[in-house]
Structure formats: C-alpha cells, structure tokens
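Only one protein chain is missing; all other protein chains are in place.
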C-alpha cells in the first residue's frame, strides 16, 4: 500500500439539500488506495486547516456525504463543479474484514465509509445488510447511492417520514445473528447503542470515531481519545476501533 | 448629488497583461454619480479592507486600470466575469473644471481618473490633451481606451518601445500654453515634475494623491497627509489637491 | 418586551450593539445611511484636551484576517468636539459613550468633566502612553491606571468604564481599577504588531508598529472577556473582531453585556446596523433574551 501523500481531486458533481450534500470527486490517484473506513484530510479553499472526511469509492471517483456543520463543511457544500482541491490520503486504519455477514449501521454522513465498505464486501461475495437512520427525510436523497451498493438496505427515520419509523438500532436485535460482524458509523449515541446490542449477542463490533484534527497524520497529537487500552490518536490508531475499547461517555457530543 | 452608499457592481470584462489589467464593471447605480477624479472603495472578495480605486465612466459602466501591487490588486486581476462586488461610491472631491484647455499627464493607473476627466471634458466641448507615460510597452494595451476619449493623446515610454521615447513631463513645456489647466495623476515624482512645469508657467495644476485607506469616507483618519494648509485627509479633502498645496517630498514612495 | 434591551450601569440601551472607538469617528460619516439612534450606542473617537495631529503616514495596513493601525490618536480636541459633534449626536437621539484619553490623570478628568452632560458612559482609553510613566501605556501599570480612574471619578457623575488592553497584566490592572472605583470595563483594545515592506525593507507604517484588530484577535478577546468575567461583577463591553450575530453571541457567552463593532465597519459601513437587525431576527422567535446569553459559558 502506498503511504499517504497530498493528492489532487476535482469536484465533478454536487447535490445539496438543506444542510446535507452528496459530492462526487474525480480522484484517480486516491480511489485505488483508499481502504474502507480510511479517510482523507481535505483542504477546503479559504480555510487554514484541512477537514477529515471519509468518502466512499466508486471506481476512480470519491463520493462524500457531507453535513454542513461549521464554516468548513458549509463552504464545501457551495463549491462548484470544476473546483480543484487537495487531500491527504489514504489516512487511518480502516475496517477489518469480517468473516461472515456484515451488518452496517449508519447515521448521517457515516453513510460514506459504510457505503464504501458495503460495495467492497458485496464485490467480494459477502452478504451485507445496511441500516441507515436519520431524523427525518432530509437524507432521503442518499438512498439511491446506498441502494446501488448491492447491500440489502433499510431506512429508518425518527418521524417515520422516510422508510420505517424508529431507530436502526431498534431493528438491530432482529437483524443480527450469530457469525455476523457489526460496523457502526454515526452519532456516538447510535454507535454506543449498536455496539451494546452486538455485545449482548457476543458479536464483534467496530465503530469509527471523530475528533477535531489538525494534521490528520499523527504529528500534532490533537486527535487524542481515551480508550480502554489507554490514550489513542484517532488519525493513526483509528478512526476505526473495536467497540469494546471505546469509552463512549467520555467523548464530546 | 447623492451621498455615497454601498453599491453593487458586476465584473463583465477583464484584460490582463503581466501585472496590469483593464477591468470593466457594470455599475449602473455608480456611473451617473461619479465625478471625474472621485473614487470608489472596492471590496475585493476574501480581504478584510476595501481598496480605493479611481475608475473612468463609460455610460453605465466603470473602467478600471489596475496594477497588481499587493494581495488586493493581484487578486482583483484574477476575478472572472460575472463576479459580483460591492463598492462605496462616490467618494472624494474630484477635479475642478478648467476654464480653457486641459492638459492631462498620466502615469500607470493614473490613466483611470484622467480618462474619465478627458471624456467628460471632450463631451462638454473642451480641448483636451492627454500625455501618458510608462516604463515600457507593458501598458500599450491601455492605448485604445485612452484614444477613444476623444482627447489628443500621446504616449511616452522610458525605453522608447511604445510611443515616443522619454517622459511625458519632458514634452510638457512644449505642450502647455497660457490658459491651460494641468491635471496630473501618477507616481509622485511624475506629478511633482509636472506641477513644477505648470508652476514656472504660472498655470493652475491639480494632482491626485494616494494614501493607505481603511474606511474611505472620513471616519478612520488613516489617510492623513501633510499639506501646505495643514494636515488633510485624502479620502474626503482629496484625493485631488491643488499642486501647490502638496508636500511631495513628505509622501511615502 | 424588547429581547435586546440592556441595562448597563443604570443606563437603558435598546440593544447591546455599540460602535468601537476610532472606527466610527463621531458618527457623522454614517448618519445618512441609517438612524444612529437605532444602534445601542455610538462610542466616539478617542478625545483629548487639545487637538492631536497624529502619526505620520501610512497609518494602516492589512494583515491576515486583521489590520494594523497607527492613527496616533489624531482628534480635534474636546472643545471642537463639544461644539461640532456632541450636541448634534444628542439631537439625533443617539446614545453616546465618550472615549477619552490624555497624558496625565487630570487630562482624562478634564475631558470627562466637559463631556459629561452629553455622555451616557465615559470610556477611558488606557492604551495611550503615560508620559510620566516612561511612555509605557497606562494599561501596563496598575497603579498609574488606578490614578486615572480616581481622577475621573472625582470629575464626573457619569458611570466610568476602563478600556483594557490585551497587553500588559490585564487582570491585575482590572483589579486595581475596581479598587479605585471603576464602574465597568470594555475590552479588548488592539495588540501591537508590525508589517515590513519587502521592497523598501522598512516597516510599512509611519509609526513602525500599529494596533492589530479584526477577526484575527477575536479568540483573544473571547478569552480575556471570559477571564475578566470570572474576576469581576462589574459589567463588560466586549470587542475584538465582531461582525456577525454569531460573533456577538460568542462574546456574550464569554461575559460581554454589550458588544462593539470596530474594524468590521471598514469592510461594511452597515455592519453595526446589520448586527442590530440580525440580533432582532435571531431573538424574534426565541423565548430567551440577549441578557440570558451574557456569561452563559460560565453557568453550571
């Protein structure tokens, strides 16, 4: 595997609805290198620090689910096709491969790395179930991208306005079976709940953590998180951790 | 005359050669208000402070001669047609009207306010002579704009690569005659020299001063210059001053 | 009820937005754009007993997300100010915070006494040099600064606030001023910086150094307001890189009861009124008020 470098990407498509967006980049030098669960550190024009993002890979392209939170992500959602960006990639550890069936639980932009994983595993003959949860139908336009993964996909919304009513983690006890591996990426509360279900069934579970990052490559020590195995750095030791090592309650909201 | 306000402009044409450029804006609300010699305070995207600029007026448009000096002017030269900008206008005092013939001496981007004056006076039936000086042919592409003013125009370059060899101020003693009024806008040394010629011939002479400006409207007191009449503020008392009031040697280069 | 109304040292302001001294002059330049009475208050350009010509040009230059200024305290002196500006501002219905400074404590007191009939508050600019303290600013010397407060308190019955510098021992100065009877605080003033011109090889500003202001210093303002709020129960006017509703709320959370807009006015002369209108919109459909945000970052 080639070590990380600073790569060129070109924004080629953008679909924005409210504060969510799907952005497609042409990134032929990154796409073949990015293992599912790894991330890129993206330079958004006009800002000093890069922003970590975990995209899915579609042949030579990257697909990013974005939620406009602060200045960086909001600005990202306004960039026009043709904009040239730079990204450090590939970064972080990525997901381990499961033995049997993979059950994926995603919330919000956690759909990005899990779409990547789903496509990757389906291509390798794994059975993959993906449960995506959202508050309301604001992420309904993610659906075609997720469905095209070849996984069996179910959508949940808190208000029932799109897909099934409720949380994906409510369905999880009925979906998980012996031999499965759980992968959860989304809000901490969701990951914690999902990991709890897996634990009661004694199934392996992996989650992906977020942290405020400056360098993304291990040099600034800004992304420290406490874990059961001591302090770890999300950008190099993670972002993927076995769920049992994560101290969910200590993480910032 | 309407007092200044913050106006909208749209960049519609741009011709850049090296560090010089001609930029045309659609500015229907500014154009009718801007007296020759007045200026605008232009917001360049991405920068905190505005930049003072003295454009010429072509019906509903503004024409700006720009020299890329620092970050602001260099960035200005890269903006694409369609870019929407804002400018405070009209600012400053502007030129007084001459009695008889007007002789204009411009250097570099000083061509902007003098082109405005030339067109203004020619339209009102004045005879206008414009002498434009440059180091080399880097400003040759200004020529069509200046010729179209209807003034009688001569070009001078230090190296003789465009127009006549030498300085416009060398020709001035042979051009100026009793009854003329001199207007000079350009590098301080050029304005000082031109004003000196006018003084020996006892002719009225006006120059336009530059200063680092924050507000452009008289509130920050950043644009103070010493004059024979005491301290003045370029943005409100100027930028046009009778040459005899100006203390050229005290000005920053 | 007006969710923006602020009581500050016994004075009622319709909203917490004021202009920062030196960035709005005496208000005249902007009076045709919007009614000055719509702003919480106008803080006027620093005024001294006699006119001051100020520093040599250039006086300003831009820096990353900020600017340096070395105006050199140019002003036309308190007499001209009383004649030309204050009555006019009052007639417009504007509330005025008068920023005063001088060389000696009695100079501050002289100006404060003169302007008191027109001033809602007196703001002392302690970043000016103390000529009897070796030229170091008052803000670097708690004892000298306290003398200024005592002199001014004896000369006016208007509330007196001290404008603190982020340089020098800010909290120590604040403590000394409280002991001397100051009623409130404003902060932050600028930080001294420099830019050097690569072509001439010399400092760009005529005065060589100048005060750094603008968004670049906002994190310093937030930190100092936060720290001061923990150390005092006197009210605070916060400033430093404020432009948007978010900026203003951030300073409020840190502890600012009112906020001043400075450098932002150069980028956009409508900045102060846009902030008033933005806050009006923000609170229009909320239960809480501006005052509920003040000091909120310290709660619990």
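Here the chain labels run A, B and C in written order, and each chain numbers its own residues starting at 1.
Keep this in mind: a residue touches a chain if its C-beta (ideal position, glycine included) is under 8 Å from a C-beta of that chain, and two chains touch if they have at least 3 such contacts.
Note that the coordinates shown come from a computational prediction; the quantities given were computed from them, not determined experimentally.
Could you tell me which shown chains are touched by the chain that is not displayed?
Its contacts among the visible chains are A, C.
From the list C:218, C:234 or C:274, which touches the chain that is not on show?
Spelled out, the listed residue whose C-beta touches the missing chain is C:218.
Which of A:123, A:147, A:177 or A:212 sits in contact with the chain that's absent?
In the complete complex, the chain left out is touched by residue A:212.
Among C:4, C:55 or C:68, exactly one should touch the missing chain; which is it?
If we include the chain that is not displayed, C:68 is the one touching it.
Tell me which of A:21, A:37 or A:72 is the one touching the absent chain.
A:72
Given the full complex, what residues of subunit C touch the hidden partner chain?
So the residues of subunit C touching the missing chain come out as 63-66, 68, 191-196, 198, 201-203, 208-209, 212, 214-220, 222-223, 226, 241, 246, 249-250, 253-254, 296-297, 299.
In the full complex, which residues of subunit A touch the absent chain?
3, 5-6, 43, 47-50, 71-72, 86, 88, 211-215, 217-225, 231, 251-253
FYI, only the chains that are shown with their structure count from here on.
Line, ring, star, complete or other: which one describes how these chains touch?
Per interface graph, the chains form some other shape.
Quick one: subunit A and subunit B, Cα centre-to-centre, how many Å?
56
How many Å are there between the centre of subunit A and the centre of subunit C, using C-alpha atoms for each centre?
46
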